[in-house]
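Heads up, the thing below is written out as structure tokens.
Only one protein chain is missing from this complex, and each of the others stays in its spot.
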Amino acid sequence: MKNHVYKILEIVGSSQTSIEDAISTAVELAGKTVRNMDWFEVIETRGHIKDGKIAHYQVALKIGFTLEAQ
Amino acid sequence: MKNHVYKILEIVGSSQTSIEDAISTAVELAGKTVRNMDWFEVIETRGHIKDGKIAHYQVALKIGFTLEAQ
Amino acid sequence: MKNHVYKILEIVGSSQTSIEDAISTAVELAGKTVRNMDWFEVIETRGHIKDGKIAHYQVALKIGFTLEAQ
Amino acid sequence: MKNHVYKILEIVGSSQTSIEDAISTAVELAGKTVRNMDWFEVIETRGHIKDGKIAHYQVALKIGFTLEAQ
Amino acid sequence: MKNHVYKILEIVGSSQTSIEDAISTAVELAGKTVRNMDWFEVIETRGHIKDGKIAHYQVALKIGFTLEAQ
Amino acid sequence: MKNHVYKILEIVGSSQTSIEDAISTAVELAGKTVRNMDWFEVIETRGHIKDGKIAHYQVALKIGFTLEAQ
Amino acid sequence: MKNHVYKILEIVGSSQTSIEDAISTAVELAGKTVRNMDWFEVIETRGHIKDGKIAHYQVALKIGFTLEAQ
Amino acid sequence: MKNHVYKILEIVGSSQTSIEDAISTAVELAGKTVRNMDWFEVIETRGHIKDGKIAHYQVALKIGFTLEAQ
Amino acid sequence: MKNHVYKILEIVGSSQTSIEDAISTAVELAGKTVRNMDWFEVIETRGHIKDGKIAHYQVALKIGFTLEAQ
Amino acid sequence: MKNHVYKILEIVGSSQTSIEDAISTAVELAGKTVRNMDWFEVIETRGHIKDGKIAHYQVALKIGFTLEAQ
Amino acid sequence: MKNHVYKILEIVGSSQTSIEDAISTAVELAGKTVRNMDWFEVIETRGHIKDGKIAHYQVALKIGFTLEAQ
Partner (left out) sequence: MKNHVYKILEIVGSSQTSIEDAISTAVELAGKTVRNMDWFEVIETRGHIKDGKIAHYQVALKIGFTLEAQ
């Protein structure tokens, strides 16, 4: 097995519908600039409230991706 | 921009269906006693188990609301 | 089962005799302003020292109580 | 009231669909070896990413169950 | 010495000029609804950025005040 | 000196009288299924409130015991 | 409202004069490489001492900025 | 009011009888080498188990004492 | 992909030579009672000192292993 | 480069004017008993309130200083 | 002294032989894309187990490097 190196980026996704959708939103947009994403970890779940109701969820993630030797 | 002051209350909502519903339940009941709720943060996700299945989720939140000068 | 909502208050009790007595002092005084207290959690145990001896214990608690719909 | 004793086990469930389903998966499999499960607490929410999309959620739980005197 | 009980409230003050001023803003507005404030503890220091510069500081505090027997 | 290995179990004891008694209750019941218990560490002190008074203390412990080679 | 995604960078600013100035130094230099900075959070406040006096403050920040779709 | 400076020492007391007694043991022995002790904070509660019973409690404290100008 | 469930055990290994050897000692002894061990995480590194030198390292691990359906 | 060893002391400074001044007060008084102070880290920012206004800031620091071989 | 600004990246290195080697692997690969690396901090030590033995160590680091003005 090779000695892999992963780089970690931290990103916050938001969604009006669910925590899972906020995670997907973040992962998909991150995928536009980094390749080889491997895992994520939720580090904070927050959200905004408007007129007494949840306006959107905001989920902060760490995303690990394989760093390619250059 | 004015210098806002937010007060934070801590509240636990529960739901038999989902984490998002437990959050909504807490936000809606909090809205009966405080106005101008602005944001929430999840600080703990727990639940009870009955007969080997999840009976309900319990989600502890901090809710921030704008404090009106009096 | 109904979807309960608990509100959490944070309070510090003190006692010259024991940690348990400091907890009781806090719970009893909290009971003068809130009803339906359900559980507590110790979040910090401190105290003051005077003339080289413990003058009193100070125990910080979170207390959860059922929020009645209004 | 008797003086109950709870034992805590730590378990990680996974699901391709939602955080709640990952929790259920863990609770149900745990129920095959322990009885009298009473509560759970989420301690970590992670997951894997494949081809730029979430492959599955992984949720680490503590599960408390009543320890029967033997 | 009597057995004091302190209640803790959590509040976020903001200021365009300094961290100390954000703390003062929070303490002064809190003082309009509670008496006998005794101490504070900073639990989070954040802020907003606008046009590449700090727009304001936001400092979250716990404030302890003596609870009067009722 | 041999290279010892300790296994850790997590357990919650409860008592109507004191924190120390809740710890003893947990240690004694744990002793019915594991041998060679060596140390404990308190990880959480909670309790329930009934009719405005403390009904019982709940103390969560980690208990370390020597793992015997098999 | 759109589903925003924020990326977070971590940066340490230093200043010989104040904590606020160390934060500004970090925010301004970060602004040379990222656009649309939105908020910051202080995660550590340190500093160096020389000849018995504070030589400079070092403040570690997380800075969140809106990630533009590409 | 003068600008006080407190120094903090960390110490672990033990007792065969109670958590409070372990705290006292630590405070009293600390008092043999430092003067002007002002407060303590419990940072860890552990203990040893022997023959299936609690042998002694070990409580780690921070103790703050006024530093006298020299 | 199937929905895996991992169970986590907590164990402390010791060694007179190195941190890595203490980890190995724990993993190998754990392997005598559980199968399908998959990952570990170091949660604490401690040790004992004797005659002014390190007598042995003690490393606490969480070990995750695949739980087989029964 | 030699293998340096730093010792860490923990100290709380106070000031009626600012957080930076409380840090300076602590560093300067610490400098009366230890030499070769190298760095500090803020571990807690608190203060007292009197008559509804901030009476003074209290900042707890760790201070690292080079330990001279003896 | 100039007011330096450090940027922090988070990276995970792995090695089949030791924790130190996993750290080196991460630092060396990071050095292919950033210059002026100054310090690192270990934030997590994990690893994988295969056939009852440690397959490799995974060490997560923060690496700080001087940000050059642009």
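Chains: A, B, C, D, E, F, G, H, I, J and K, in written order; residue numbering restarts at 1 for each.
In this section, contacts are C-beta pairs under 8 Å (C-beta built on N, C-alpha and C of every residue); 3 or more make two chains touch, one makes a residue touch a chain.
These figures come from a predicted structure and were not determined experimentally.
The shown chains contacted by the absent chain are H, I, J, K, with contact judged over the whole complex.
Those residues of subunit H that touch the chain absent from the view are 9-16, 22, 25-26, 29-30, 32-33, 55-56, 60.
Although one chain is hidden here, its contacts on subunit J can still be listed: residues 1, 3-10, 62, 64, 67, 69-70.
Listed for subunit K, the residues touching the missing chain in the whole complex are 19-20, 23-24, 27-28, 31, 37-42, 63.
Assume only the chains that are shown with their structure count from here on.
Distance from the centre of subunit A peaks at H, each centre being the average of the chain's Cα atoms.
Residues touching across the subunit C and subunit F pair largely diverge in numbering: under half of the numbers involved belong to both copies. Centre to centre, using the average C-alpha position, subunit I and subunit K are separated by 23 Å. Rounded to whole angstrom units, the spacing between the C-alpha centres of subunit C and subunit E is 21. Centre-to-centre spacing of subunit C and subunit I amounts to 38 Å, using the average Cα coordinate of each chain. Annotation for subunit A: residues 9-10, 19 touch two or more other chains.
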